[in-house]
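Working notes, beginning with the structure itself.
The complex is shown incomplete by one protein chain, all other protein chains being positioned as in the whole.
On to subunit A.
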Amino acid sequence: MSGQDLVSDQGLRVDGRRANELRQIRVRMGVFGQSDGSAYLEQGNTKVLAAVYGPHQPRGGGRGGNRSGTGIINCQYSMAVFSFSAGERKKRPRGDRKTQETSLQLRRAIEAIVQVELYPRSQIDVFVEVLQSDGSDYCAAVNAATLALIDAGIPIKDYSVGCTATIASMGASEEVDSKDETGSGTGIVDANHMEECTGATTLTVVALPGAPGSNYESDTDNSGLVVVAQGTGARLHLSRLEGLRQRALQGCRDTRVILDQAVRFHLTTHDPHFI
């Protein structure tokens, strides 16, 4: 499998998408009664559940809890033991290095949109559980967390949207990039598990893409601001980074449109204030 091109000569990927196409995104908000906000999100076969509790008084305040002027965000990212598609089981759902690091990054992504100064001496808990993993797990987690925050009614500055862009590290894919007439950038967007396993390099970007129309072409101001970027896989030559970033940002914008629609649909159909 490795060394193979991610995009065929006919311009299709293994699952039939084109390079710049996202997987199908399905959303349900308000799935739990107990939590203050919750969301269930599917990006293809990656399935994620997010729940938000708070803002509330910090617990475990033996040492005084949160005395600072801003609220704190507490994130927990975990992967269900049965989440792998390849059949093996994970030993522990959380607590290992990888999920701990992901939790940390998830907190960064949330802190960027929640106006923590509005919640002094309080805490917001965000729990994300990956039920099924098929690539781009972290991005799906960020997207689900954003939706859960919205469901919880916590004011946010913008959608915090994650998206990956993947580029084959092997393979002479330079010419593939140039003939790609669909949008700017290089690489494929929103890779699934199979594509991630080809030995390719993945750039994960969490951005605040801004609403379409609000000069989101430029990414110098807050719109299109990259919050978290993380690369995995083989080494990436610097000259390819920009194209990859463009592609990932475009993916974030596309995702934002879909999420936004889903939120509006949810509110118009379920929220009593809108009926």
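Heads up, the rule we're going with is that a residue touches a chain if its C-beta (ideal position, glycine included) is under 8 Å from a C-beta of that chain, and two chains touch if they have at least 3 such contacts; residues count from 1.
Everything that follows uses one rule, which is that contacts and distances are computed from a predicted model.
Engineer: Tell me the UniProt name of the left-out chain, picking from "MAGE domain-containing protein", "Protein DIS3 homolog", "Acyl carrier protein" or "Methyltransferase-associated protein".
Structural biologist: Hidden chain identified via UniProt as "Protein DIS3 homolog".
Engineer: Decide which residue listed in A:Q24, A:Q57, A:Q115 or A:T268 touches the omitted chain of the complex.
Structural biologist: Checking each option in A:Q24, A:Q57, A:Q115 or A:T268, the one touching the absent chain turns out to be A:Q24.
Engineer: Tell me which residue among A:N45, A:N74, A:S122 or A:Q246 touches the hidden chain in the full complex.
Structural biologist: Counting the whole complex, the residue in contact with the absent chain is A:N45.
Engineer: Please give every residue of subunit A in contact with the chain that is not shown.
Structural biologist: 8-10, 12, 15-17, 21, 23-24, 44-45, 85-87, 134, 169-170, 172, 174, 192, 194, 234-237, 239-240
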